[in-house]
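Shown here: the complex without one of its protein chains, the others still in place.
And now, chain A:
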Amino acid sequence: MKSHWGQRPSPFLIFFVAIFCGALFFAHSPYAQAQAVDAQTSRITLSLATEPPTLNSAQATDTIANFLLSHLMEGLLRYGQDGSLQGGVAERWELTETGARFWLRKNARWSDGKPVTADDFVFAWRYALKPETASQYAFILYPLRNAEAINRGELPVENLGVRAVGAHELRVEFEKPCPYFLGLTAFMSYMPLREDMVQRWQRAYAADADKLLYNGPYIMSEWIHGASIRLRRNPNYWGRNEVAIAEIDLPYFTADTSAQFNLFRDKRIALASLDSGQLDKAVEQGFDIHQFQTGALFFLEFNFRKGRITANKSFRKALQALLDPSILVNKILGMPGVLPAYSLFPTTVTGPIRSTGEASYFRDQFPVRRVTANLDQARDYLERAKKELGITAFPPLHLLVGDSPRALQEAEYYQYVLKRGLGLELRIDQQIFKQRLEKMRRGDFDIVAAAWGPDYDDIMTFADLFSSWNDNNRGRYNSPHYDALVSQAANTADPKLRFQAMAELQELVVEDVPILPTYESASLYVQHPQLRGVRRSIFGGDPNFRDAWIALPEGKR
């Protein structure tokens, strides 16, 4: 045997064997991995789609930052378990037509133990509006008096309609009536900031866990960029006794929903969102599927720029008479919870407050007129459009869509229906995120599949979308009637007048077809059975664990 191996073992052989043994050893070394839910230490583990771009509450814009900030910080008010507004830093408040007053709790504290004062709000709001801060959500502070002028650099920040009366009272003056102001104070741009911290760190403020202060139910005890985040219950939080979950661990950053679902199945994370790819598997595995309405409206937006065929009303009405949102939702998208849309206002938009004080839905009180799909009528409209435009045949139309598989599926459905029903050629222009946005901005489309998620809990977040002055009106729809209705609602605090104007606006959108609503999105998810009381919601950061708790496992009671 010896001669076979040579006089001494080859270095190569030693190397291979060493590597192999090492690999085996390490592969089987025990590793500590937290369970999705740990009742003993009251800790939960979750995944995060990506790292938040910034945690500076004045500059943040995205849902990840909103989720984290809603745990780390607290505004004057906050959304409670049932979706109603409750006291945050403010314990009492008063809303009038011209302004609002807030009385702050004396026991609201920052994570360094100092009290949260009215000055922290004044500073935060001024800071968010200063042009140099370049906050993209500055507009959400525009209900404050002079806010818009300050944001444009026309007035100094001291002119902002907010002032501190002592340490614990905040007085707000409005530019225009703002009946939805209380909800705004729960939004991240309205959260307090400590001037000394912002001044000290400047651009590095909120870049690391120790470079920002917390006044919310949690503090960030660890932030390893791109890898993991850990939240711990804030011992200085005034409502710490209401917070049951002591620790929220976020050790997985992945946007891949199938990876999230696999982590959930392996009991590593307590919550996982599903897309249609995982839905069947989740049902098959016998998981409870939860759903909630995200409040976002999806629609087809027409281009009204000169020379576009879509600027012709008869043409748009032809498409309206042709397309049936319920077929799209039921046959093409096939996601439970997604609703066909018929109105500019989703069913989730709240309406006038009833005399009982509870909020009701706008659509319950002002139903939308539905245009039933009718092929003959569609063809009539198309003939009329032909005559009005003075053409004999329609050139191909460009439909701009995003790069998700679902967007393509949807686009192909339109392509098929338009060809079959009206003999129209639809060219699908599929673009990745930023390129699509740029093409929308430049008006490089005939029709674009767009969506809008509400910024605040009021009908106005949808209503002013297609007013002529709104930069988000990418199709450049310009209707004096529409503008007038929006202004009418924006300048009155009388709920009756506001909602009448909105009802008229809803009808105008059906009649004039600046957009064709297609569906209202919903989010599906699976959740660990022991995890209870998680708030899923459109506003105030989603999901929210402030009031969640861990139940004992079934059968161990």
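Following the convention adopted for this analysis, a contact is a pair of C-beta atoms (placed from the backbone, for glycine too) under 8 Å apart; a residue touches a chain by one contact, two chains touch by 3 or more; residues count from 1.
Assume contacts and distances are computed from a predicted model.
**Student:** Name the chain not shown, per its UniProt record: "Succinate dehydrogenase hydrophobic membrane anchor subunit", "Thioesterase", "2-oxoglutarate ferredoxin oxidoreductase subunit beta" or "ABC transporter permease"?
**Tutor:** So the chain that does not appear here would be "ABC transporter permease", according to UniProt.
**Student:** Pick from A:G153, A:P235, A:P396 or A:P553: which residue touches the chain that isn't shown?
**Tutor:** Answering carefully, the residue with contact to the hidden chain is A:G153.
**Student:** Thinking of the whole complex, not just what is shown, which of A:I219, A:L263, A:V349 or A:V526 touches the missing chain?
**Tutor:** Hidden-chain contact among the options goes to A:L263.
**Student:** Looking at A:Q86, A:N107, A:Q136 or A:S360, which makes contact with the chain not pictured?
**Tutor:** That would be A:Q136, which touches the missing chain.
**Student:** Looking at A:S84, A:Q199 or A:N472, which residue reaches the missing chain?
**Tutor:** Considering all chains, including the one not shown, the answer is A:N472.
**Student:** Considering the complete complex, identify which of A:A164, A:L182 or A:A207 is in touch with the unshown chain.
**Tutor:** Counting the whole complex, the residue in contact with the absent chain is A:A207.
**Student:** List the chain A residues touching the unshown chain?
**Tutor:** On the chain A side, contact with the omitted chain comes from 3-6, 10, 12-13, 16, 19-20, 23, 26-27, 29, 31, 33, 47, 50-51, 53-54, 56, 59, 61, 131-136, 138-139, 151-153, 203-207, 224-228, 251-256, 258-259, 262-263, 265-268, 432-435, 437-439, 441-442, 470-472, 474.
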